[in-house]
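As you look at this complex, bear in mind that one protein chain is not there, while each of the others sits in place.
Should a chain be cited, it is by its letter among A, B and C, assigned in written order, with residues numbered from 1 in that chain.
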Amino acid sequence: MAIEGKDEQAREPKIRLGMVGGGAGAFIGAVHRMAARLDDQFDLVAGALSSTPEKAMASGRDLGLDPERCYGSFQEMAEKESARPDGIEAVSIVTPNHVHFAAAKAFLEKGIHVICDKPLTSNLEDAKALKEVADKAKALFILTHNYTGYPMVRQAREMVENGDLGTLRLVQVEYPQDWLTEAVEQTGAKQAVWRTDPAQSGAGGSTGDIGTHAYNLACFITGLTLDSLAADLDSFVEGRRLDDNAHVMLRFAAKGSEKPAKGMLWCSQVAPGHENGLKIRVYGTKGGIEWVQADPNYLWFTPFGESKRLITRNGAGAGAAAGRVSRIPSGHPEGYLEAFATIYTEAAHAINARKKGVSLDKAVIYPTVDDGVKGVAFVEACVASSKKNGAWVKL
Amino acid sequence: MAIEGKDEQAREPKIRLGMVGGGAGAFIGAVHRMAARLDDQFDLVAGALSSTPEKAMASGRDLGLDPERCYGSFQEMAEKESARPDGIEAVSIVTPNHVHFAAAKAFLEKGIHVICDKPLTSNLEDAKALKEVADKAKALFILTHNYTGYPMVRQAREMVENGDLGTLRLVQVEYPQDWLTEAVEQTGAKQAVWRTDPAQSGAGGSTGDIGTHAYNLACFITGLTLDSLAADLDSFVEGRRLDDNAHVMLRFAAKGSEKPAKGMLWCSQVAPGHENGLKIRVYGTKGGIEWVQADPNYLWFTPFGESKRLITRNGAGAGAAAGRVSRIPSGHPEGYLEAFATIYTEAAHAINARKKGVSLDKAVIYPTVDDGVKGVAFVEACVASSKKNGAWVKL
Amino acid sequence: MAIEGKDEQAREPKIRLGMVGGGAGAFIGAVHRMAARLDDQFDLVAGALSSTPEKAMASGRDLGLDPERCYGSFQEMAEKESARPDGIEAVSIVTPNHVHFAAAKAFLEKGIHVICDKPLTSNLEDAKALKEVADKAKALFILTHNYTGYPMVRQAREMVENGDLGTLRLVQVEYPQDWLTEAVEQTGAKQAVWRTDPAQSGAGGSTGDIGTHAYNLACFITGLTLDSLAADLDSFVEGRRLDDNAHVMLRFAAKGSEKPAKGMLWCSQVAPGHENGLKIRVYGTKGGIEWVQADPNYLWFTPFGESKRLITRNGAGAGAAAGRVSRIPSGHPEGYLEAFATIYTEAAHAINARKKGVSLDKAVIYPTVDDGVKGVAFVEACVASSKKNGAWVKL
Partner (left out) sequence: MAIEGKDEQAREPKIRLGMVGGGAGAFIGAVHRMAARLDDQFDLVAGALSSTPEKAMASGRDLGLDPERCYGSFQEMAEKESARPDGIEAVSIVTPNHVHFAAAKAFLEKGIHVICDKPLTSNLEDAKALKEVADKAKALFILTHNYTGYPMVRQAREMVENGDLGTLRLVQVEYPQDWLTEAVEQTGAKQAVWRTDPAQSGAGGSTGDIGTHAYNLACFITGLTLDSLAADLDSFVEGRRLDDNAHVMLRFAAKGSEKPAKGMLWCSQVAPGHENGLKIRVYGTKGGIEWVQADPNYLWFTPFGESKRLITRNGAGAGAAAGRVSRIPSGHPEGYLEAFATIYTEAAHAINARKKGVSLDKAVIYPTVDDGVKGVAFVEACVASSKKNGAWVKL
């Protein structure tokens, strides 16, 4: 039991941060801001918070930004901030998917670090182009696959690495929601409108919005590479233009001479009773684990032939990887914002190491542009497989 | 809340019962006997309890049977019992799968009712032949898909029928176990040996043993008919001759003009942490439900847009179908044996109605030879699809 | 994992059983009959099923009893059955509490074994008198504190005995229900009427009906002896004559030089949301456990400083005491009737050993007349303490 909490570390100067998107009414913008604040590593000083200039200005004012640093477009922000001596060092991109590419490119090319929401882009071509930009850039690119910030997800990954599960055989992952059970996009609900619009979201609906999270989580925890998938996608709601449910069978690449692992992925936005039901189970020759996002402070672990155990964040049985990203004693729950904040804090570690020219502590983990490309490739493979009546498609 | 229990009904004379299989060391035989006893509708009076005559005799003695009615083969039992004035009226068949067909045929042709363990037979040809026999026979055929006896499964079925879920869209069903994680069949564990032997089990391993249960349960609750499936089967354990894991995507037949429902089925015997993890979730336009076999007295129900509810067996919110097959007040758990006993008691209702020549109360439900044929067809479709690299196979 | 089930043991001849009480409409009578049947050790052959002779006869007929052995009173049954060569060897007493004493006495004095529902009697004087009778009798007296038949309760007791919890410090036990939240006894609900009537139930309402179960369970698992208690009893429902809620603080007797354990007991019949919420938690210097009757196949165990474990009936981590009274593999739930049946089967073991004049296997456990006296003393101490404004009362 960790009965003592954790002090802030002796701290670096705060990193000057800008934000693209995230004006009034945009859920994820406020999340990014709280996440950036929690561990006190960032200072939000500029924004292009909306594509409508008046909204951008008003939102900036609400957030207490200097009006001079509230921009009408990300292009302008990239331009002007990079010219200031006190300009932003990093930028959060929290727009709909189709804007990610151009915005990220603009900042990376100015040497400004990018913290970008997922999925990486709205199509694979953009994703690959962005990877090229990012690989060449001097600035860092961090993708906010925020679930990887949960301490018990780190715990799960560490246990797999340690061999606690033996050779992996099965990965069962799902992310059901119910908020699109009815055609709310037709009544103007902002979150629903862009997520069901191919022009803004890309080819995937539920696959892009939440399937990518499930897929990323599976890869993050297991360290496996997906070889191929067979998908059956549906748009159950009359008139919906993107998938709102996906059934996917997974075949992972073999490791050495071992029989390759298999899996299933289910994501849905039409499953009444599920709010954000992200859940993953991994089974190997020596044990099985289960983690559920809604109850994130717990990891269930069954060593084969023994009793099931409940490992708690910072509690008995939790290891260094989980402890490193926990803030408070076990039994006091941390949640979604804390996990999101961990992505920001990992980003800060990376940015600070880069600034100081030192090598990054190996314990620091954050999702990269490569994870982003994989996610977009996953969406496109799902769509392709489904069009071919569920044929296996290589990743 | 049902605060009062339920009295036994004014009772019919007990039905004279025989048993084929179920001698010493056979788990399921003892289960059938307890199930037959619980509601006091049967009297076990004869047996061909083992294919080894001495074992058959010894097991019969242990059970207190008249030695004269302990037979060395089912053929002998069918012959002799049908010739006695006090001969058995019904027989339970609890052998490995490959014996079901011949045994059931022998008794049905003598006019003796058959209560048979699942899967129906070890191959589809036998299954269809048995159906033909059963359809012609004067005696009844009851298949012990015991999970259909759970009160909250009946509740779920009733709610679907009542339209509480609206139009069905999704069926997610799974039955993971972990007892075959290692190659226990190679060390002689009796339960494992025959279940992994194609000659005794048929073409399916986990698919036949537990996948059929999952499939039957899905159909029982939803009333849907499976149109086609795509399956990816594995034998993860080195040297295992039958599948120990199956990933299956499901497409149900359309009802009228509605978009047809889809689903996923997972069964596994190599998933550490699962004892008998049968679980089903069904989602429709108006709500979702969830039921878990290990905690069978609960049914979770979420009407879309409202709070999740916990319906308990015989408790507030439970309907007539569940109440009819409950024995004790809510809050006092009933379990696996009670559900199994319900299959026997439903069988007794059917047999008694047949004896008296009256029509059967419509509330009585039991799995039939048709359900059995469907189950075997499911197994063979899984195997066929998997051999064709997961192509869709029509049922 | 127990992947194999358990065969019936080579069996003794069935014990001839009578029943007092338990006619139509009496919940607990049907429970006793199912419990007696499940393991096939008893044969119900006689009854005085109601104090109204016509009802007694009709109920007997419904149960298929020989009309000649359906008696109008327990006195007559004791008299006549003890005179028959094939008379009953044991009798189940399932009447309201105030009848227990006279009925048990009548049978014990005829050498007929008694299986009696709890609480032992409706007052302490009767309880002590009955103990005297039982101690002198040649026949056995078994009290159906049925929760002691649950495998995981046996597991808990075994773990305490083994020292897995270290020196015990705390016992938190509760049994909340909600069925008397409103004044249902005033509308004639049979179960409510006698339970709230001091003439039939004795001095305790919830304390007698369910508090005794909680108290018995606490003693059974911990092996501790209660030294004294302080109780605050209420009748929240207007016009109710017996307590419907009790808050009790517990002080156990010291063992050697150790600091004595303390505890709390709460029983209530006016706690909406609880059906039969019996739950016990025990904590010692080395660990803690938790068991919940509604989910009886699980025992939670936390060794101090380690992860919590979920021990399952017959599963990994469960010991011999639980395995001995389990019937089916882990993951297939057993319930209330199975636990109740275990009391009957333990009784059968004891009766058979007595018949054969052999010493009883030490693993056999059943609640005795002494447990019954303790239970009634507990109720009277609660009432006495509450009358003295919660002063500590010695047991």
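Definition applied: a contact is a pair of C-beta atoms (placed from the backbone, for glycine too) under 8 Å apart; a residue touches a chain by one contact, two chains touch by 3 or more.
Keep in mind that what you see is a predicted model, and the values were worked out from it rather than measured.
*Asks:* For the full complex, which residue in C:271, C:325, C:339 or C:377 touches the chain that was left out?
*Replies:* Residue touching the absent chain, from the options given: C:271.
*Asks:* Please pick, from A:222, A:297 or A:342, the residue that touches the omitted chain in the full complex.
*Replies:* A:297
*Asks:* Any idea which of A:122, A:312 or A:386 touches the chain not displayed?
*Replies:* Residue touching the chain left out of view: A:312.
*Asks:* For subunit B, which residues lie in contact with the unshown chain of the complex?
*Replies:* With respect to the unshown chain, the touching residues of subunit B are 1, 301, 305-312, 315-317.
*Asks:* Could I get the residues of subunit C that touch the absent chain, sorted low to high?
*Replies:* Residue positions of subunit C that touch the missing chain: 169-170, 172, 174, 178, 181-182, 230, 232, 234, 236, 245, 247, 249, 251, 259, 262-264, 266, 268, 270-274, 281, 283-290, 300-304, 308, 389-390, 392.
*Asks:* In the full complex, which bits of subunit A touch the chain not displayed? Write them out.
*Replies:* Given the touch definition above, subunit A has residues 1, 3-11, 13-14, 24-31, 33-34, 37-40, 61-64, 177-179, 184, 189-192, 274-277, 293-297, 312, 315, 327-338 touching the missing chain.
Following the convention adopted for this analysis, only the chains that are shown with their structure count from here on.
*Asks:* What whole-Å value do you get for the distance between subunit A and subunit B if each is reduced to the mean of its CA atoms?
*Replies:* 43
*Asks:* Determine the centre-to-centre distance between subunit B and subunit C, using the mean Cα coordinates as centres, and give it in whole Å.
*Replies:* Roughly 34 Å separates the two chain centres.
*Asks:* Can you give the whole-Å distance between the Cα centres of subunit A and subunit C?
*Replies:* Each chain's C-alpha centroid was found; their separation is 54 Å.
*Asks:* Quick one: which residues in subunit A touch 2 or more of the other chains?
*Replies:* Those would be 301, 308.
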